[in-house]
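What you see is the complex with one protein chain gone and the rest in place.
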Amino acid sequence: MHELGVVYRNITRADKNAADKLAALGSATVHEAMGRVGLMKPYMRPIYAGAQVSGTAVTVLLHPGDNWMMHVVAEQIQPGDIVVAAISADNCDGFFGDLLATSFMARGARALVIDAGVRDVKTLTDMGFPVWSKGISSKGTIKATLGSVNIPVVCAGMLVNPGDVVVADDDGVVVVPAQAAIKTLEAATAREANEGEKRLKLASGILGLDMYNMREPLAKAGLKYID
Amino acid sequence: MHELGVVYRNITRADKNAADKLAALGSATVHEAMGRVGLMKPYMRPIYAGAQVSGTAVTVLLHPGDNWMMHVVAEQIQPGDIVVAAISADNCDGFFGDLLATSFMARGARALVIDAGVRDVKTLTDMGFPVWSKGISSKGTIKATLGSVNIPVVCAGMLVNPGDVVVADDDGVVVVPAQAAIKTLEAATAREANEGEKRLKLASGILGLDMYNMREPLAKAGLKYID
Amino acid sequence: MHELGVVYRNITRADKNAADKLAALGSATVHEAMGRVGLMKPYMRPIYAGAQVSGTAVTVLLHPGDNWMMHVVAEQIQPGDIVVAAISADNCDGFFGDLLATSFMARGARALVIDAGVRDVKTLTDMGFPVWSKGISSKGTIKATLGSVNIPVVCAGMLVNPGDVVVADDDGVVVVPAQAAIKTLEAATAREANEGEKRLKLASGILGLDMYNMREPLAKAGLKYID
Amino acid sequence: MHELGVVYRNITRADKNAADKLAALGSATVHEAMGRVGLMKPYMRPIYAGAQVSGTAVTVLLHPGDNWMMHVVAEQIQPGDIVVAAISADNCDGFFGDLLATSFMARGARALVIDAGVRDVKTLTDMGFPVWSKGISSKGTIKATLGSVNIPVVCAGMLVNPGDVVVADDDGVVVVPAQAAIKTLEAATAREANEGEKRLKLASGILGLDMYNMREPLAKAGLKYID
Amino acid sequence: MHELGVVYRNITRADKNAADKLAALGSATVHEAMGRVGLMKPYMRPIYAGAQVSGTAVTVLLHPGDNWMMHVVAEQIQPGDIVVAAISADNCDGFFGDLLATSFMARGARALVIDAGVRDVKTLTDMGFPVWSKGISSKGTIKATLGSVNIPVVCAGMLVNPGDVVVADDDGVVVVPAQAAIKTLEAATAREANEGEKRLKLASGILGLDMYNMREPLAKAGLKYID
Partner (left out) sequence: MHELGVVYRNITRADKNAADKLAALGSATVHEAMGRVGLMKPYMRPIYAGAQVSGTAVTVLLHPGDNWMMHVVAEQIQPGDIVVAAISADNCDGFFGDLLATSFMARGARALVIDAGVRDVKTLTDMGFPVWSKGISSKGTIKATLGSVNIPVVCAGMLVNPGDVVVADDDGVVVVPAQAAIKTLEAATAREANEGEKRLKLASGILGLDMYNMREPLAKAGLKYID
């Protein structure tokens, strides 16, 4: 995690089918399917509601107030990728706007996930380029310091290796390690399959207490009802 | 406030007419009508804009990362209720999603107010089930620890007794003690009646300075105009 | 900055043409055109998405929980002004709602920028009166303490002199000193003119690395590519 | 919780012996003895390290930036009391300094717990008057608005009724309901008695895994050791 | 406030006698004496307790993660000055450590006030060089971007002009405009003179209610006592 000024051009991306299909399952189901791990901090919010994407991570480590490496990472994007940008210290400047988004889209990027700020959010919304970020800020950045591209980074509290799958929607951003992508897709799909039936039961008025057989363990734990 | 593992089945709900009608007046007017008290911390935000509800509180005390009691409180919901969930320590996990919402709606709940996180917000929005929460998070929770249901709780800095009226809209969440519900409805209605006339005057260009007779007290307080 | 209880009636507003036209360029471009200064803290957010305004500042200094001076500043508003409200200590009460907005609009105000909370946000949205604020809160305020009007204030970390131009959109709020308004309009317009061409190039797949001739300085700085 | 402008002169204080002796057990042990409830938010910090107190609560509800009621509550202090001050909205002004501390000490107060700011902390430290607060601030306050004294208040997220026992030390502030004071003292004392023996065992190198018989439940829960 | 890359070598410092003597009065008294204005945000904390200083401000505007201008401002320090460092965007890196402190002390600086982070705090404490900062961080900074020296800056929410008096102690940091220094010293001294007598009265058990004649205005405002 500690190299600086290095760009790895060859990374091993997760299975493409899994990387594409995880989006439909959503971050909450994927997070559960992995055993309740992999979620970035919940301060990561979409700049507009409703986007739901998944893709393979290309990573970039930036420094506060300096977006030079965003141009370097652009070249490493392949169709289906999501750029994951980490910053070496807390900073909410606007590292990314409509021009970079135009370039990222031209390269086939599906989204940006950045532990900092972005700007031009109205234009980005019109362009349909989704971004999950820590904040929104007009403040521009300089181009003076080297970071690195496609090294493991910690973004919003979560380790992201280049090639991992990123799943992002209105609930947050989840990272699936590349080697776990297929298994996670299976587990999440199975989980999802279950939910339709549960939803029908609950809608009919059946309680979770009964559907999940919770009354006995609750009583055992000592729950008392008082009239 | 300090019992654990207890569910009170019989609570005294506020006057139903007042509990229903306070929604239309809105949280700001109700808060003023109570003498400027009763507001939860402003970090409580709706998951979608535009919802405006009121109803009687059923309360639940949860522990960090554990939503077991959400299933217990579901059974205590009656039509017209709003579930108020407090957590015994700061935590932003996603305690609530579309399955629980389906169950709550089937029981007649109008909304959830929770001093923690929720998930499946896109589905909740589509379902039209409003939630006011501290945050949004994909992170799921376990089912291991007892809390309590229908005890007095502190939610987002405000004491809520079971049966109190909760009024929530885009401006925030206000709690009206059950015994004050009717009086508050009257005071808020009177206040509201006044506002139409004031609005017309202000729209015509009359200043608040004149409409409220502020010039004299301002001068007395020492306000000086400099040309 | 330290007078209290004073209202300056005559202020020198920035060039009207510049104050009107800066809106179209947006806060990010204006901020860059000024040499990357002038931005308020990014916690200042619009109460609804999509508003984009500019205008001349009339300023007001308020005290926590006290909006008396909002009525005093209303009288000083001229068409094309934006009210900038600073608070003498951190406070998120709702200092402003639909009645004051009616009055401000009747006076010709284009927006409010306030380092505190506002309420009635649904009505304000319906009225189309944009507000940039630190938060939203139903909590009302009292009318007991003098502040000042049209003195220099620090709002959300930025000095604002009465008559300065304020530019606000979804990316944030930028302050342009009155004497720099014309020059900033020219610089921002020139900057904007450039962007169309750049956007076309980037959309065609040309990289920023090449368009901005970054490869050489990156190599000089020591960037290494590893296959 | 919603009366304003009222001072209750007669309150029922918790058992004096319990109120006095709980200090020695400390906030962590007392919190455990109550079943892990009663703790104020951990942002409440002592202005100096090492103070450890308990006493009966006299409560006061203040408004942002206004300390008028601190003088009203002073008269209600009896020897052995701790003043608990809640604010009707988040505010960090300095509501309390050395003059008020002099008056509180003269009345027999043992400490102040305030969900806001204080000042003169160097002098307060020299005087040995402990304060737990949300912050420190030179900012003074006005005297314009009524609050109430000896009503139930929510302070730093915890309900405090007048007469409850407050236990505060370097770990935080815990509230013991008056009617639970004696039982809590017994439970906490029993808990404490246990700890000496445990400490000796752990110091000798015996592991908690063995002392608490955790190996079996851990294995049952599925814990795997990998060499 | 918006020039970059400029160093003003000649600034008008406040009256030396006032700048020296305000320290003894403390930030709270000075803040009151100015009419309750001038205080920086209370997140500004001393790196060690007990320091109490005043002096004339030399100012510097820095960029996130870049402390180049700290070396430029060092040259502008005269004995009795306090360096006030503002940052163009929120950033908590360690801009200052023992080497710079050695240089500042050699130039006669009395303290640093910085709206960012510092490091080497143990050594700074041993050296007796007081710093008020937003945080502490080992993170070093680069030297790549120009800021300015001795321009007006906003530091922790407060406007500071070069030459203003800065008063800092355990309660916070107050800024006295240069032209108000003498008058503020007089007002603060008068205020202080009053306090001794008040303290004696309060210590003897006389209540603020009586000493300040508050009973009547409280009754007028509607305060009710209930037995």
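A, B, C, D and E label the chains in the order they appear, each numbered from 1.
One rule holds for everything that comes next: contacts are C-beta pairs under 8 Å (C-beta built on N, C-alpha and C of every residue); 3 or more make two chains touch, one makes a residue touch a chain.
Worth saying up front: this structure is predicted, and the values here are computed from it rather than measured.
Enquirer: Of the chains that are displayed, which are in contact with the missing one across the whole complex?
Expert: A, B, D, E
Enquirer: Which listed residue, E:A106, E:A190 or E:I226, touches the chain dropped from view?
Expert: E:A106
Enquirer: Based on the whole complex, identify which of B:A89, B:M105, B:I182 or B:M211 touches the chain you can't see.
Expert: B:A89
Enquirer: Could you tell me which of A:A106, A:L159 or A:L209 touches the chain that is not displayed?
Expert: A:L159
Enquirer: Would you mind spotting which of E:G5, E:G50 or E:P217 touches the chain that isn't drawn?
Expert: E:G5
Enquirer: What residues on subunit E make contact with the chain left out of this view?
Expert: Interface with the chain not displayed, on the subunit E side: 5-10, 68, 70-72, 74-75, 92, 94, 97-100, 102-103, 105-107, 117, 119-122, 125, 135-140, 143, 145-146.
Enquirer: Going by the touch rule given at the top, which residues of subunit D touch the chain that is not shown?
Expert: 26-28, 30-32, 36, 39, 42, 45, 49-50, 52, 169-172, 174, 195, 198-199, 202-205, 207-209, 212, 214, 218, 221-227
Enquirer: At which residues does subunit A meet the chain that is not included here?
Expert: 1-2, 4, 34-39, 41, 88-90, 152, 154, 157-159, 177, 180
To be clear about the criterion, only the chains that are shown with their structure count from here on.
Enquirer: How many degrees of rotation map subunit A onto its copy subunit C on CA atoms, rounded to the nearest 5?
Expert: Nearest-5 rotation angle for the superposition: 120 degrees.
Enquirer: Can you compute the centre-to-centre distance for subunit A and subunit E, using the mean CA position of each chain? Integer Å is fine.
Expert: Here the centre of subunit E sits 42 Å away from the centre of subunit A.
Enquirer: Report the inter-centroid distance (CA atoms only) between subunit C and subunit E in whole Å.
Expert: Inter-chain centre distance comes to 27 Å.
Enquirer: CA centre of subunit A versus CA centre of subunit D: separation in Å?
Expert: 41
Enquirer: Provide the list of subunit A residues touching at least two other chains, using ranges where the numbers run on.
Expert: In subunit A, 92, 137, 139, 145 touch at least two other chains.
Enquirer: Between the chains shown, work out who touches whom and classify the graph as line, ring, star, complete or other.
Expert: other
Enquirer: For this structure, give each pair of chains that are touching.
Expert: Applying the touch rule to all chain pairs gives A-B, A-C, A-E, B-C, B-D, C-D, C-E, D-E.
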